[in-house]
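Note that this is a trimmed complex: some chains were dropped, and none of the rest were shifted.
In this document, chain identifiers A and B correspond to the written order of the chains, with residue numbering beginning at 1 in each.
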């Protein structure tokens, strides 16, 4: 079934359902101390843009299934890319060292270029402001675990929706849900891009812009907060105009329904008041943990020939 | 017994004795090629200040017990801390990837802040000029192995005793020894701080300042040399005033007793003449090796529920 993980739109509804079931099973395996199903298999992680969190999440997932990892933590400075090597050459060489390759890169489309020449699975761990498919998968897994469903839900996406690949990718994957409504809460200038809005429209996903976070919190089953990522902005001034405009605090918890949840791809800066952390609806640390389980499910599907997903 | 490793003063005499016994046993295990008692367990090493030596020592210890490691070698530059994340958030996320977390940080108290929110054990691998408890434990383990006792000893601490966390931490742990005398040999301006002297006094540890390294070497069972750490000084001038003031050479070996030893937390710059290395009393490379065994003992106590120390 699964050859590479490159874009959200490569997945069907059935794929996502199976991955959710598998990720839930991986939680059990992880809680028993892991297993050895990927014994002898090697995962290479190549981060051309630092992201300790995502890298460690993949490495922890691989290790928990008995596999091993070789790491390029700071590929943009230390790899042959500095010497002028193309991503195609890099992939053709690294695949001689490893059975699968995770790539994060600041330039959109680089993992797909790698996949076109690769003999082993390529996993896109974020390419510029473009896609972050494993984040989208762990997000819907978290919604399923927390709400018991991914259909019939209202999701408020809050913050920088233009440069943030996490809300972009989540919006895209929610086109697979039935009867899903999106509330888009973005500062002026960083609204969701037309390409995502078109995809929502063509899949019949209802959405509306909203400027009031309180109103969104009152209505939503899921409030998805995001960091305004300085590194995605062209200059300091456009960053400062946006940062800190939406902050989730106790006043928002007050109007939220008891079964609703707050998510955040993390790290946060000041988008969520730490006072919120102790509320059971604050699900963002559980969301981080789910990332390991979803990545275990993906690695199993990609590397384990006896996987039901393979 | 052991939940975190944060400060020297968290350990009782009995704790230290048990850890010494366990570390000695770990030497045997390591010499047999290790075992699998920590199979399936994951250690995360997070170094917000580079220290290849300490990081590798922990990783070697974990691996030798069958565990696995995920690494942040240069956390201050690549981790989410750059994006403004608090240590509390970092710990709450990394604990979803790993079963224990080693933290080195340039700011005193950061590992303890992490431990306050952590669901997994936190190990302080050095926080600023504050504490380095695993160094202190490996130092007393080495003294026990080399001299056959940790009581009834005279220890000369030499070098920068103010900014050096190794001599600070060793002095603190020696308050648990009986009939221990300290000779403090420090250049002017970097003498041992009053808080440590108060702790020595209140535990009845006899100490005196000494300016003559030859006199100290003649008298001591253990001469503990330390590097003057440039990075701990406020400016170049105060560093240069101190560096190189005490250098251990063959003239000091000559006056030392045959059973006495020279230790150094390493790396050294010019504090010990390489001509000393071949003398059997030069115990600093054996001390480095003991660091792996003591860290095996600590990881066993923290992570192995069937450990006699758990």
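Some observations on this one:
The definition used in the following text is that a contact is a pair of C-beta atoms (placed from the backbone, for glycine too) under 8 Å apart; a residue touches a chain by one contact, two chains touch by 3 or more.
The structure presented is a predicted model; accordingly, all values stated were derived computationally and were not measured.
Shown chains number 2; the total number of identical copies in the complete complex of this file is 3.
Following the convention adopted for this analysis, only the chains that are shown with their structure count from here on.
Taking the mean of the C-alpha atoms as each chain's centre, chain A and chain B sit 40 Å apart. Residues 33-34, 50-53, 56-57, 59-60, 63-64, 69, 71, 73-74, 227, 229-230, 266-270, 274, 285, 288-289, 291-292 of chain A are the ones that touch chain B when the two sit in their complex. Here chain B touches chain A in the complex through residues 39-42, 44, 68, 70-75, 77-80, 82-86, 88-90, 92-94, 96-98, going by the rule given at the top.
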